[in-house]
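If you scroll down you'll find the structure; I have some questions about it.
The complex appears here minus one protein chain, its other protein chains still in place.
Order as written gives the chain letters A and B; numbering starts at 1 within each chain.
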Amino acid sequence: MKGQKKTYLLALAPFLLLCILFEIIPVIYTVVTSFFPEGGEIGFTLENYINIFTGKLYQQAIINSLLISIFSSVIGLSVAFIGAKAVHEEHGRLKTVFMSILNMVSNFSGVPLAFAYIIMFGNIGVMTMIGANYGIEFLAEFPLYSVWGLILIYVYFQIPLSTLLLIPAFDSIRKEWKEAVALLGGSSMTFWRKVGIPVLMPSILGTFSVLFANALAAYATAYALLMNNVSLLPIRLSEQFVGDIIQRPEFGSAIAVVMMVFMVLAIGVQNKMTPKKGGSR
Amino acid sequence: MAYIEFKNIDKYYGDNHVLKGINLEINKGDFVTLLGPSGCGKSTLLRCLAGLEKISGGQIMLDGEDITNKDPKDRNIGMVFQQYSLFPNMTVEENLSFGLKLQKLDNSEISRRVKDAIDMVELKGKEKEYPSNLSGGQQQRVALARGIVMQPKVLLLDEPLSAIDAKLRKSLQTSIRRIHKELGFTSVFVTHDQDEAMVMSDVIHLFHEGKIEQSGSPVEVYTKPVTSFAAGFIGNYNILDSRAMELITGKKWKDGQIAIRPETFFLSRNEITTEDYCMQGLITDSVPRGNVLRYTININDVEVYADVLFRSISMYNIGDRLNIGVSDHNCVRL
Partner (left out) sequence: MNAQKNKKHIGAKIAIVVIIAYLLLPLVMTLIYSLFREWIDVVPGGFTLSAYTELFTDPLFWKAVGRTVIISIVPIILCTVFVLLAMYVVVVYHPEWDKMIQILCTIPYAIQGVILPICVLSLYSGAPDPFGDRMFMLIATYMVVILPYVYQGIRNNLNGVGASRLIEAAQMLGASRFYAFFRVVIPNIMSGVTVSVMLAMAIVFGDFVIINTLAGGRFMTAQMYLYDVMKKSGQRTCAVIVILFLVTLIISACAFFLQSRGKDGKDR
């Protein structure tokens, strides 16, 4: 028995090595680097963080990122609520078709999605041209290459994700509850206000934090649409390490840490709100 | 010498002391039941015997050999689990031959043994089925066959029938008992159901909070409980203290608790002279329970239960005053 002990622990080694080398150490390294002064000297400084929160460019990045994440999550979640509720009430073929489409388009994001919107609402996009030809100003001057355009695109990939996350939650709503409310004289509205939404609340908040984190970290869509010409945290982070301008690893690390803090906050909310299930045994 | 010996077994889960110095001997060929409420340690002791749990202290002997530190696979013990635990990707046949193949027996021997085991549990024709195509009762028969096909020194049965509905359970109880007799191996059976324990066992060990409360044959355990827990767990005893006994019998009793089985009371409208203690009581309630009627009777402000066979001639009504008798040997001192 004693001799066996070491052998079986070997099975854990590849997994632990992977996590340590490519998950834990990179994160720790980044956190540590973020407190180093720029230029490669050894020392401790908060200057990188001060620069993020006082520099106009980076303030703007934080504001834009939070704005886009919150707006796209709220809109996506609202549509998802309607969609998941409809799925909950619908049973026939349409439900199957809808579920398949949700699964299908949940893969449609990043560069392809950005380009699809470019051909629709871009400078020479189809909708834009139709708008110009027929004098529909709203289409002709659609602000795709802006924060609002990004929100529009982000909403697109938030909807299938959040609907797929909410549908199982709606399954937990039992028909008997509705019947009980009806027997006690409540309307359908009463049911949703007093029972349905409170029951769903943990799932809704959990989904929100998933969406928020998803939007905050999204890079490909924004990069494909605007390159580095938009102030977003992922874009600003990436350009400190990759690309044409001078690389600033210490400052970039601080941006990464700020983003991680936002992500942990969002996920922390989710963990708090989702009820814990018991262990396997 | 006993076939299986538990010597001073201690088991802790963290700070939780689940087995408190168990000493237990099991004879070869016996059908032994570990009986008790859930959480009393009976399943833990079984799993320690199987080797699936390590004991914190003590020694386990099997057939004169110390198996305390042996791996489960080397103990030659068979086990039937509550949730069947059949391998879902294997047919009935493959499930049964799994262990035999590991022993590297030759194919003719394997197929002979598998066939015998399938006949034994009456599952002929299901050899090629997957477990998910079988009913719960059939799955448990396969699990049983998988245990006996290995011809183990001991067969352990960990509440094998508790997931099966009442009617099927009776027939499986009979099957298990029959197979045990035919093959003559030693069986250790765990259950929380005292009726099941009574029907199946040669010896019952009653567990309570990590200790053995009482051991004996079913009749002994049923008629002579030694503690109030044993009396309460087996056979719905009336448990009365000496003061209450004094009130109903009119005689002085030594301090302590007395247990009286409900069916040992003798009820009559006429005067009773045949019993040691005769008294009068008022019927306050009557509930039919299967083939008996259970009356609640108030005797000098002490409430007791009395069971009477469900026959129309002996029916009494609530509010009736009756003569009640009980023999001294049925008043068990605990």
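Quick note on the criterion: a contact is a pair of C-beta atoms (placed from the backbone, for glycine too) under 8 Å apart; a residue touches a chain by one contact, two chains touch by 3 or more.
This is a predicted model, so every value here is computed, not measured.
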{"item": "Neighbouring shown chains of the undisplayed chain, as defined at the top", "value": "A, B"}
{"item": "Residue, one of A:Ile70, A:Ala140, A:Leu205 or A:Ala224, that touches the chain absent here", "value": "A:Ala224"}
{"item": "Touching the absent chain when the full complex is considered, from A:Gln59, A:Asn107 or A:Asn229", "value": "A:Asn107"}
{"item": "Hidden-chain contact residue, picked from the options B:Lys42, B:Arg113, B:Lys126 or B:Arg146", "value": "B:Arg146"}
{"item": "Hidden partner interface residues of subunit A, rising order", "value": "8-9, 11-12, 14-16, 18-19, 21-27, 29-30, 33, 79, 82-83, 85-87, 89-90, 94-95, 97-98, 101-105, 107-113, 115-117, 119-120, 124, 126, 129-130, 133, 156, 159-160, 163, 188, 213-214, 216-220, 223-224, 234, 237-238, 241-242, 249, 252-253, 256, 259-260, 263-264, 267, 279-281"}
{"item": "Touch list for subunit B against the chain that is not drawn", "value": "50-52, 71-73, 77-79, 81, 83, 85-89, 98-99, 102-103, 130, 132-133, 146-147, 150"}
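Here is the rule we go by: only the chains that are shown with their structure count from here on.
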{"item": "Subunit A and subunit B: spacing of chain centres that average the CA atoms, whole Å", "value": "57"}
